[in-house]
Structures are given as C-alpha cells and as structure tokens.
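Structure, as structure tokens:
Removed from the display is one protein chain of the complex; every other protein chain stays in position.
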Amino acid sequence: MVELAWLIPVLPLAAALFIALFGHRTTGQGDRVGIGAISVAFLLSAGVLFDVMQGGRAARSFTWAIHGGLELNLGYQVDQLTALMLFVVTLVSLMVHIYSVGYMEGDRRYKRYYGVLSLFTFSMLGLVLADNLLFMYVFWELMGLCSYLLIGHYFEERANVHAANKAFLTTRVGDVGMFIGIMLAFAAGGSFRFDELSAAAASGTISMPVLTLIALLIFIGPVGKSAQFPLHVWLPDAMAGPTPASALIHAATMVAAGVYLVARSYGIFAPAAEALQVVAWVGAFTALFAATMALVMEDIKKVLAYSTISQLGFMVAALGVGAYTAAIFHLMTHAFFKALLFLASGSVIHAVHTQNMHEMGGLFRKLPVTGWTWLIGAGALIGIPPLSGFWSKEEILLEASHVNPAVFWMLIAAAALTAFYTTRATYLTFFGEPRNREAYEHAHESGRVMTYPLIILGVLAAVSGFFAGPLAEFIHFGEPHHAEFDVFVFGTATGAWVLGLVFALGIFKYGILSRRKLISALYPIWVLLKRRYYIDDLYQSVFVRGMVGLALLSGWFDRHVIDFVVNAVAWMTRQVSRYVNEFDRGVVDGAVNGIGGAFVAGSRLFRRAQTGLVQSYVLVLFAGLVAGLAILVIGG
Amino acid sequence: MSFPVAYPLILGAILFALGLYGALTQRNAIRILMCVELMLNAVNINLIAFGSTLQAATAGQLFALFVMTVAAAEVALALAIILILARREKHIDIERVNLLRW
Partner (left out) sequence: MLLTALVFIPLLGAVLLAFFPKERTQEIKVFALIASLIPLALVAVLWGQLDFSQPGMQLITRAEWIPSLGISYHLGVDGISFPLIAVSALILPLAILASFTIKERVKEFFLWMLVLQTGIYGVFTALDYFLFFIFFEVSLVPMYFIIGIWGGPRREYASLKFFIYTLLGSAIMLVGILALYLGSGLEPRTFDVLVLAERANLSPTLQWWIFLAFFAGFAVKVPIFPFHTWLPDAHVEAPTGGSMILAGILLKTGTYGFFRFMLPTFPDAAQAFAPVLAVLAIINIIYGALAAMAQMDLKKLVAYSSISHMGFVILGVAAMTPMALNGAMFVNVSHGIISPLLFFVVASVIYDRTHTRMMDQMSGLFTKIPIAASITAFAAFANLGLPGMSGFPGEFFTFAGSFPVFTTLVVIGALGLVITAGYHLWMMQRVLMGEPRGEAHQDITGRELVVAAPLMVLTVLLGVLPGIALGLFNEPVAALASKLGGM
C-alpha cells in the first residue's frame, strides 16, 4: 500500500483535469468524478497509514533538474507525519466534497468549484508528500492559486475579488520570505531535501547564525499561509468564498500547510533555539490577539475565521516550545472540529440565508442535527473534556508551562477568550429567541448529503482525542515524549474555559451584565477590535497605496523622463543636423558651388549640341566614321 | 563553284546606304526601326560573304545568327517602346519626343 502513496495526489489531479475538460458533458458536472477520486484517495491513505504503522516506509526521487554537474534529485517520502497528514487531509476533503453537493447545488459555476476543490486537495497532498523544500514551495504556491480561485468564486462582487487578491498577495509576501530562506538554505546546505538539510544543520555544516536566519526566513512562509501575525489579515476576508471551501481552507489544507512545513523542516528549526523563541512568541501572540477580535464579530464565519487564526497560533506556539507531537495532534483535532464547525455554520447559513448572528437565534429547535454537531465542535474548540480539543490543547499547555511561562499564560488567556466567543456564537445562533422571525420560520434542516458529513466529523471531533497515547508513540521528533498529567496546568486551563463560558452565558443568556453597557463602558476597545486594530487599514494605506503610487511614478517616469530624454536626443540631433545643414550650404557648398558654377557656365555652352535628336547624333557619328576612314585610307 | 565575293559586298553596301539614309532622314519611329533592320541585314550579308570566302567555316554564319537574334530582341523592345509612346503621346514622331531632355 505504501508504495502506492504517489497515487493519492494523482487521483484528485486527474479528477481536476477531467472536470476541467469534460465536466460539462458528464452528469452532475463532474462532482461524482471528484468525489470518486477523493474517496479512492482516502481509502489509499487509510491503507498507507496502516502500512506505516506496521513500519512501512517509502521514498522515491528522480532527477528533476540538472545544473552543470549538480543533479537535483527530488521526490516524495512517506513517513509517520506524512501518513497521518494524508489521512486527515483526504478525510476532511472527502467530507467537504460530499457536503458541497448539497450546499453548492444550483451554483452557476458548480463545475469550476469542483474542479478547483480537487486541485486544492491535490496541492495539499502533494505538499504533504514532498521530500524537499522546492517541491513544497511548488505545491505551496499552487495552493495559493486554488485559494485565490475559491475565495473569488463569486467574482461578480467586487469585494470578493478584493478578498481573493488580498489572500494571494498577503500570502505571497510570506512566500517571498520563504523563497529567500530556501535559497539561503540551498546556498548554505547545498540541498533542498529535508533529510540532507537536517543532517547539515545537526552536523554544524551550516553555522548557527545562518541556520537561525534560514529558519526565520522559512518561517515567514507559514506566517503568511497559516495567517500568523502580522500577515493574518487575509484570512477573515477569505470568508468571501463558499462556506465548504472555507472549511477546506481552514481545516485541512491551506492554513495547516504552514504548521506542517515547520513540522516537516523541524530539523532546521530544532537546533536554532533563537528562531524557535520567535516562533513561540509569534504563535502565542497570534493566539491571543486573534481571539480578542473574535469577541466582537457579528458574522458567524468571521468568528470562526479569527478562531482559526487563534488555534493556529496554538499550534505554532507548540512548535516553538518544542511540543512537536502536541502541535501535530492539535492540527489533527482542529482539522476535524473546525471543519465540523464550518460545515455546520454552512448548514445554518443555508437555512437562514444570512451570516449575521444577530439575525439568528433559537435555531437549535429547527436544526437539531446541525445544532448537536455544532455543540460537539464548539465543545472541542473550547476544550471541554473529553472532547478532542481538550486533549490536544492540554498537551500544548503542558509543554509550554515547562518551557516558557509567558507563552503559557498568553495561551491560557487565549483559551479563556476562546471559551467566551465560542459560547457567544453558539448562544446567539442556536439559543435564545429568534431575532429574525421570517428567516426562522423558513429555516429547515439540510438534506442528508449535508448532515451525514456533519455527523461523521462530529464523531471524529468527539473521540479523536483519545488517540493521544498512540500518537505520541507514532509521531515524534527525537525521542517519544509522553505528557505527564499536571494538576496545575489542568486546573488553570479548566478555570480559564469555565471563566470564559460563565462570562458569556452571564452576558448573553442571563443578562446579568448588559451587553450594551459593557460596550459603552469599553467603547474605545470595542471600536479597536471591530476595526481589527486598524491593521488592515494600515496595510491598505501604506503598502498597497505605496505600491500603487510607486507604480504610477514608474509609469510616469517612463513616459515623461526616459522618453523625454529619448525625444530630446532626437530633437537635439535634428537641431544639430539643421546647423550642419546651414554650414553645409554656406561654407562647404560655397566652395563646391564656386567650382560647380564654372562648370555650369561652360556646360550651358556645350549643351546646345545636345539636341536630343538621335538622328543628328547618328549623322555626326557617321560623319566621324567617314572622316576616320578617309584619314585611314588616305594616310595609310 | 566560285562566286565573286564582290557581288554580295556590293549588295550589302547598297542596302546599308539605303538603311542609313532612311534612318537619318525619317521622322516616323517605325520607319527608322525598319531602316535600322535594313542596316543590320546588310551587315549580315557581309558576314556571310566573308565567311564563305575566308574559309573560316562557321564563324561568319554564327555571327549572322547572333545578329538576327539580337535584332529580334531589339525589335521587340523598340516596338514596345513605340507602342507606349503612341499611346501616351498619340504620335510617333521622334523629333517631337524629348521626354529625357534636360
């Protein structure tokens, strides 16, 4: 099975090509092809995972490029991390594929949607399999393309196109940093392959400052893709895409890629302690920072978006403090419960046709399946035991408390805020009185094609936490690391989420604290959060405007300065030629004309002979001939 | 058989003189052309006459053939020019043609 791992990304790719070329001729515009391909890929991944657990490994490479005597042998590898990621990605993707049949029904670009979805899955799977930075970068960028296409799915709206551009450009900024990091790694380590780079880092072939620099530069890529501060701005806007696509982007593919990259190149990061410090701080800060913005969002998807950023911060911070296993564990559980939450929110949006939570309320009665599954997802997100999120978050906190107390406390604060905003979103959506009667009356539970994926993901989100033990044996960097239960950490974490939960219920359910009074009391902070700390505005006015301004300047410069010089040279040449002409006529021509004049006068005289009458010429000719002959005869 | 070489030479001289006279005095371009042809044929007669006398075998006849070929080409060209002239100027009087004159 493990030898067939290369088929896993190839299947969705083939499906994408098929849909693009023939989708409109098949029934269902190709969605069956996409689902079929991803189903087979999922079964293969399950087989591969099983094989790898039995100790199976695979790696293959080929000469991708050759430069002088240097051959770049690149390819793919299957190890524990890869096998697990393949499994998670194909599983979530399969759920999204099936769910979309219901959600996207009747969409005018249904075919395109499925094609891109398959391509997206292909990119992520390829990225997971890559055994080198170069291939990873390739798929990394392809994923940027797919997210661009999905976010801009409803491109008739200008705002959506804007969001797509923002996503592509912001992540591209991160990619450039990563690109430079890859070049530096290649220059210093002489390879793109993870195993060789790790060996070079471990053996000290790459000096420590350079290694730190490489790690930091490569980390800029994940900062962009995994939406870490300060390149997080694209992700909330990415909600412009169809909801199932958001689920895919936020749970299993795009954003997970950043975390996966750091995990995959951990051989470079691990020895560079200072770089890891930065990673930890960025992650922890992002976790807290994004959670604050999630507090005030009215759009249900935006809440989930900021929650994604925050949870990614948890994973990044985990990697920063050396909790390698915990980060991957959280990546997996988060993939399940966040996909679940997004799909459930999609089901809600499908039912009430709005994303604004203030127009929802009381939907639990109308949407029981969605409601229950959402509750599981929300519980997992908050970290209520024994749901999956609890276990993975606990492990991260545990590790952080040993390594970096400041990071630990920031994460605890973020966990408290997470509990608050999740409870708020849950309550506003599913409980209380319906605030929009009309929408409420029309709401009804989605069809089975949408609810079954919810149920499957719900089960996974509930139970996947129990695999913590086996996972620690299965995936580890260095020695397997078993988390020891710690009462202090458990107590603090529990206290944090209980606090958040109670506060939220107190405000939204029981009205102990008036929401309005709270807002007016904290108005400046509320506005600051609402405006996302003004970071988007800052980027817009500094970087985007700056770039456009520079562009206009360059265009102007080209038209008016360089071309001016060119035209000026031409003009000067013309002027010079005019003077040359004058000189020519006055001086040079004067002399020439003087001589010429004499000839002209003389020629006037002789031209009389030139009658133009051939006969007279011939006569003269003949006369001359006769005269000549006569001289010859007489003289001879 | 011996044939006095003077006879064809005399004929040639007469033809040549006629041709020259015509070419010098006529104003009609076609006539001039015909006269020039006459002169060329006079030369041909001379060539053949000398050729047969001087035992130079084929040289004279060969030259005559050359001249005839060139003459044919010349006539074709000249007639074309005259035709265009006739179309353009509605006459072929060479004394009234001075297109190339200063």
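Here the chain labels run A and B in written order, and each chain numbers its own residues starting at 1.
FYI, a contact is a pair of C-beta atoms (placed from the backbone, for glycine too) under 8 Å apart; a residue touches a chain by one contact, two chains touch by 3 or more.
Values in this document were obtained by computation on a predicted structure and should not be read as measured data.
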* Name every shown chain in contact with the chain that has been left out of the document. => A
* Structure fact -> Across A:26, A:39, A:165 or A:205, the one contacting the chain not displayed is A:165
* Asked: Taking the entire complex into account, which one of A:463, A:512, A:551 or A:600 touches the absent chain?
  -> A:551
* Which one touches the absent chain: A:2, A:15 or A:173? -> A:173
* Listed residues A:31, A:51, A:141 or A:237, member touching the removed chain -> A:141
* Structure fact -> Touching the unshown chain, subunit A contributes residues 63-70, 134, 137-142, 145, 148, 152, 155-156, 158, 161-162, 164-165, 168-169, 172-173, 175-176, 179-180, 182-184, 186-187, 547-548, 550-558, 562-563, 565-566, 570
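By our rule, only the chains that are shown with their structure count from here on.
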* CA centroid of subunit A to CA centroid of subunit B, Å -> 93
* Asked: Hey, which residues of subunit B end up touching subunit A in the complex?
  -> 20, 23-25, 32, 94-95, 98, 100-102
* Give every residue of subunit A touching subunit B within the complex, in rising order. => 607, 610, 612-615, 618-619, 622
